[in-house]
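Pasting a structure here, questions to come.
Here the complex is missing one protein chain, while the rest keep their positions.
Moving on, here comes chain A:
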Amino acid sequence: MTGSDQSSPKRSFQGLILTLHEFWAKQGCVILQPYDMEVGAGTFHPATTLRALGPKPWKAAYVQPSRRPTDGRYGENPNRLQHYYQYQVILKPNPPNLQELYLASLEAIGVDLALHDVRFVEDDWESPTLGAWGLGWECWCDGMEVSQFTYFQQVAGVECAPVAGELTYGLERLAMYVQGVERVYDLNFNGGEGDDKVTYGDVFLQAEQEFSAFNFEYADTDILFRHFADAENECKRLLEAGARADGRHGLAMPAYDQCIKASHAFNLLDARGVISVTERQSYILRVRELAKACGAAWLRTEGGGAAA
């Protein structure tokens, strides 16, 4: 058994990631590492949210660990996880052959398009907290949603000009499909066999159990409410402090970090069930206001395309 076999997407979870990295690197993407903050989806990474704004071309691919506290199932559900990986690709402007590229990436990870039924099923994407929306599809493989495909129209309340194409692969699901595994914890992580085999469960099962308990039972809601308020205030303070007399902004990215923090605190509060339906809407609006202000600040930076 050779090392390259072990890193085949059919053999290992990490092989799937490596294959996608290789594929998208060939398309000219910068291969980034995950953002070092707790986020609910790959879209929150500033490499997507902020870089989708402004005129500058941008191509990036990265894995983003994503946390959805309410999806925790104490490790008992074969599919649902409160922490999972998204593989995120963003191409601005979207190339005309983005669908073909996507299909080629599926072939690269071992999906035979003559044998499997791949479909683009309407799914309009919207992120109320990010003030973002786009049109696109859920990509189905034999009836299973394996990716989201979105043409961003608006992010942080700002029209995308040009439009970016975003691909999000649900890595665990895709790996389960490619490896033919029914339970996420049974995924072969490293491609090893026998004693050398490390499963997804070996790596994450304990984390799922502990974090589910944390999310639903132990997270201190007073602290979380405080975190939310702190992050919101800090974000606003940075947005104000970073605005320069010449119209440029010097603290857009640190401000956005605080927006991410507020969003995650909200997600945890939501999981603890301490936010009522009406309050929920107002919290979402508060995060959106931060996201919009951060987006506006970003457009006043060099990365956002502001003239020097």
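Please note the rule applied: a contact is a pair of C-beta atoms (placed from the backbone, for glycine too) under 8 Å apart; a residue touches a chain by one contact, two chains touch by 3 or more; residues count from 1.
Throughout what follows, contacts and distances are computed from a predicted model.
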Absent chain [UniProt protein name; select from "Multicomponent Na+:H+ antiporter subunit D", "TolB-like translocation protein signal peptide", "dihydrouracil dehydrogenase (NAD(+))" or "Glycine--tRNA ligase beta subunit"]: "Glycine--tRNA ligase beta subunit"
Hidden-chain contact residue, picked from the options A:144, A:198, A:243 or A:306: A:144
Hidden-chain contact residue, picked from the options A:36, A:117 or A:246: A:117
Absent chain, residues of chain A that touch it: 55, 77-79, 93-96, 99, 113-122, 124, 134-137, 141-144, 151, 153, 160-163, 165, 177, 182, 276-278
